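In this view, the complex is presented without one of its protein chains, the others remaining in place.
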Amino acid sequence: MIKTAIIGASGYTGGELLRLLYHHPDIEVAAVTSRQNSTRTVSEVFPHLASFFDQLTFEEPNYKEIGERIDAAFTALPHSSAVEAVHEISSLGDKSVPVVDLSADFRFNDISTYEKTYTAHGRPELLRESVYGLPEIYRDSIRDARVVGNPGCYPTGAILGLYPLLKKKVIKTEGIVVDSKSGVTGAGRTPSTATLFPEIAEGVHPYKVEGHRHAPEIEENLSAVSGVEVKVTFTPHLVPINRGIITTIYTETKTKVSTQEALNIFREIYAGEPFVRIMPQGTIPDTAWVRGSNFIDIGAVAVKGSRRLVIVTAIDNLVKGASGQAIQNMNLILGLKEDTGLTGVPLFP
Amino acid sequence: MIKTAIIGASGYTGGELLRLLYHHPDIEVAAVTSRQNSTRTVSEVFPHLASFFDQLTFEEPNYKEIGERIDAAFTALPHSSAVEAVHEISSLGDKSVPVVDLSADFRFNDISTYEKTYTAHGRPELLRESVYGLPEIYRDSIRDARVVGNPGCYPTGAILGLYPLLKKKVIKTEGIVVDSKSGVTGAGRTPSTATLFPEIAEGVHPYKVEGHRHAPEIEENLSAVSGVEVKVTFTPHLVPINRGIITTIYTETKTKVSTQEALNIFREIYAGEPFVRIMPQGTIPDTAWVRGSNFIDIGAVAVKGSRRLVIVTAIDNLVKGASGQAIQNMNLILGLKEDTGLTGVPLFP
Amino acid sequence: MIKTAIIGASGYTGGELLRLLYHHPDIEVAAVTSRQNSTRTVSEVFPHLASFFDQLTFEEPNYKEIGERIDAAFTALPHSSAVEAVHEISSLGDKSVPVVDLSADFRFNDISTYEKTYTAHGRPELLRESVYGLPEIYRDSIRDARVVGNPGCYPTGAILGLYPLLKKKVIKTEGIVVDSKSGVTGAGRTPSTATLFPEIAEGVHPYKVEGHRHAPEIEENLSAVSGVEVKVTFTPHLVPINRGIITTIYTETKTKVSTQEALNIFREIYAGEPFVRIMPQGTIPDTAWVRGSNFIDIGAVAVKGSRRLVIVTAIDNLVKGASGQAIQNMNLILGLKEDTGLTGVPLFP
Partner (left out) sequence: MIKTAIIGASGYTGGELLRLLYHHPDIEVAAVTSRQNSTRTVSEVFPHLASFFDQLTFEEPNYKEIGERIDAAFTALPHSSAVEAVHEISSLGDKSVPVVDLSADFRFNDISTYEKTYTAHGRPELLRESVYGLPEIYRDSIRDARVVGNPGCYPTGAILGLYPLLKKKVIKTEGIVVDSKSGVTGAGRTPSTATLFPEIAEGVHPYKVEGHRHAPEIEENLSAVSGVEVKVTFTPHLVPINRGIITTIYTETKTKVSTQEALNIFREIYAGEPFVRIMPQGTIPDTAWVRGSNFIDIGAVAVKGSRRLVIVTAIDNLVKGASGQAIQNMNLILGLKEDTGLTGVPLFP
């Protein structure tokens, strides 16, 4: 068994890593850390996990000491605190401990984009070396990586919905609109008024319309794919669900493209992908159909009498948008079958 | 007191008309009809109305007989069944009974658009005479109308978000994207599997991406305002809330326009409007803030480094999107103060 | 116009007082206080109130200074901080400023029960003078009170469901079970992990089974009514709704009582009560039917083949369970018609 640690494991992505890794035949969770919850058992912090990790107790994040006990690590810390954790864990003498980082700290190729969007980056050399963890695009590089920056939840839904069309040069690179609707687990488990139940239930809440941190992440990757600079207009909305992101993408095709042709492009580019489901014509994805799974469901509609192509993707933000994709990346790094531990059927309703 | 009937009163818009009219100082509900619920009391069909309409019982829709008892009518029937009801009620000998119709049957100027979108129209002459009931645009015509076609819920949120910018010729008429998120009362109270609680809760459901009946309604009115044909790409989504529509609108301005300038255009065009609230810069509307009220809240953001202008509107689909707007129209027809009976504070949370 | 202040107005009960008082024809809100939000406008803290209180700004709680500007006050502070606020405001020289306090600080007759349940009470003489604000039982005393302790949300639903049966000595005073299901606004607007949307949605959460602070409040009042000590087993549950409490009460009748007889007792005792609706036989209350209103709906069922009588009550915890009842109390104190400003129709759905 490959021993892993989850650094910063008491949030929703930490709990989801625990849920998924429990069923992983080759990976075992050897340590979970949390400054706030150290000495508490897993089931005290996550009562749903009672009986599953009874031997496991949260501990202080002593990276060196933990590093010696493990073969690989997931870091699920807030951005900018992840940098040092990843550095310390991944650089333990001659022991190589690969890290999949779920923060934003290793998601950018261009350090200046990171620093404009977030803050100063303490380990630029490590950032340069790291790979963006979207296996459907960067699979080969991920296999060789020591540090993988796990994609943001919104970028996962947006990039995978646009990648085939940009790669095939079917759509214009200007005027792309990305309208996303997200569940509230994406906002984390930290106490806040804005995400209290009564502030969210029975409402739909657009936010950061003037610019969300995930826009540059989307743009950097779409530009890389396209060979030209791609700008998108991106608006996130909070909706009263726990899990799931619907991303509705509005594009203009260069020449007339039918719905069926568009779907075929997706089918071609994503042929053999274990986690991409292309919907049949006439079926539009719903977050309820991917809940708990690592799938991204993709639908497309060519709007009659125009060159508009509307693409809709659905993911579970905690799985394909975070912890599931992190395990997918780790499987690649470790040379395991990519879908190991990730074959669960979605939970509906 | 002006006596009204609500024809087809056992759905959600019927219940909402009852709730709002109870507080109306000049209008009284003299009759409610429902084929399915005739002889049942109001509180049997709507237990929340117990003690409010204890003298009122649902009756069969005998239009002639009812017409003689009333001064004005609201029709809340499915499209195409409304045509005859409106005809019969509005044409009672020399008695003039104005009608606000909440179906789609009197929303179009162009009969061919109606017939392409819905079905054959039995009373084209009545359609020609009717007025589209969006007071912020057609107030004067509504005052003189005998039949008002109350706007659809989606069109209300979309048209009012675009009207000032098109009227002032600030935005391009091509490439407009309208992405709407609606509560489930918009789907009505008829038994169906698709809107059962478990099919909706914890999901976000895009639908009719290939073309929704409200798109032609939006386009006809925006074209009238603009003097050129306007096409929009419109995608509705069902979200797990009871009431409310967020409409996120993506436009391109002809020249660079700041957020503040955009908001000022809305403030200027909607100055004095009793039901339009323009948000201050930095505040984006939320459906939770208009619940139960006849407000449309409007926010706008000019996206930095581009000519994108994103407009967000929020309405309660049962009030400004249906029954409240119907009463607003009726007030105009009857020469009453436009906001009579509609001054309630939104219910939050 | 009678001028009031709301002390501690930035929580959910404060927002609800503002909503309800806006429609009150005789009471005007002259001041709102909040340490955290002082200098912010009402619509910054409560965007749904935009355009309603545009002249009103949150201020620091300087009781003496505010006391001089007002004729009556609502205090909506956490328990134990309310004591001093109520003391200072209600004792301003020879000016008499009546106070309705929404905390637990003036809900008990027996100071030792308060101190066992909460903490030391700084103003026992004021507690002795204060009246428990349940108008259906203590109407006359409330009219003469200077300080009214507004009942807790759970006790309102429980006491009013039991009072007629105990008063008429129909049920046994032992073995009473009170099982309550509450919306999440009851937990307040303070940041916390336990009431984040994802912790609440899709769950039902029993809590404080070993003893909730509202149990002694229920018991003190039921004992006063009964003339003997009444103990209840009380279990509260959080359910994923914003507003509303269903209280399911299990009693044993002394002799066989039919459903109809039980309902008649409620009808007799609550005859003329403006806010009590007794359901017809066969109809059981639902929180959705009282939302936004000051009603308590009451249903009862005698279980066949036993002496079990099950009573179900439904209230909106923010209205009859807090702010609405506070206004009802204030109307009594001020000699106004009891339902002034409280006649709104419930919002369904």
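Couple of notes before you dig in:
To keep things simple, chains are lettered A, B and C as they appear, and every chain counts its residues starting from 1.
The definition used in the following text is that contacts are C-beta pairs under 8 Å (C-beta built on N, C-alpha and C of every residue); 3 or more make two chains touch, one makes a residue touch a chain.
The structure presented is a predicted model; accordingly, all values stated were derived computationally and were not measured.
Of the chains displayed, those contacted by the omitted chain across the entire assembly are A, B, C.
Of the candidate positions C:Glu65, C:Asp110 or C:Glu202, contact with the hidden chain is made by C:Glu202.
Among the residues C:Leu92, C:Ile111, C:Val170 or C:Val239, only C:Val239 touches the chain that is left out of the figure.
Touching the missing chain, out of C:Ile111, C:Val301 or C:Leu334, is residue C:Val301. Interface note for the absent chain: among C:Val42, C:Ala187, C:Ala262 or C:Ala288, the touching residue is C:Ala288. Between the chain not shown and the residues C:Ser103, C:Thr117, C:Thr248 or C:Ser293, the one that touches is C:Thr248.
Listed by residue number, the positions of chain B touching the unshown chain are 12, 183-185, 189-193, 195-202, 240-242. On the side of chain C, touch with the chain left out of the figure occurs at residues 175, 177, 179, 181, 198-199, 201-207, 209-211, 231, 233, 235, 237, 239-244, 246, 248, 250, 252, 259, 282, 284-289, 291, 299, 301, 303-306, 308, 310, 312, 314, 349.
On the side of chain A, the interface with the absent chain consists of residues 12, 15, 18-19, 22-23, 46-52, 185, 201-202, 242-243, 277, 279, 283, 286, 288-292, 297, 344-349, using the contact rule stated above.
Here, only the chains that are shown with their structure count from here on.
Shared residue numbers account for over half of those found at the interface formed by chain A and chain C, and the copies are therefore classed as meeting with the same residues.
For chain C, the chain whose average C-alpha position is most distant is A. Computed from the mean C-alpha positions, the centre of chain B lies at a distance of 36 Å from the centre of chain C.
Rounded to whole angstrom units, the spacing between the C-alpha centres of chain A and chain B is 39. Contact of a single residue of chain A with at least two other chains is seen at positions 198-199, 201-202, 240-242.
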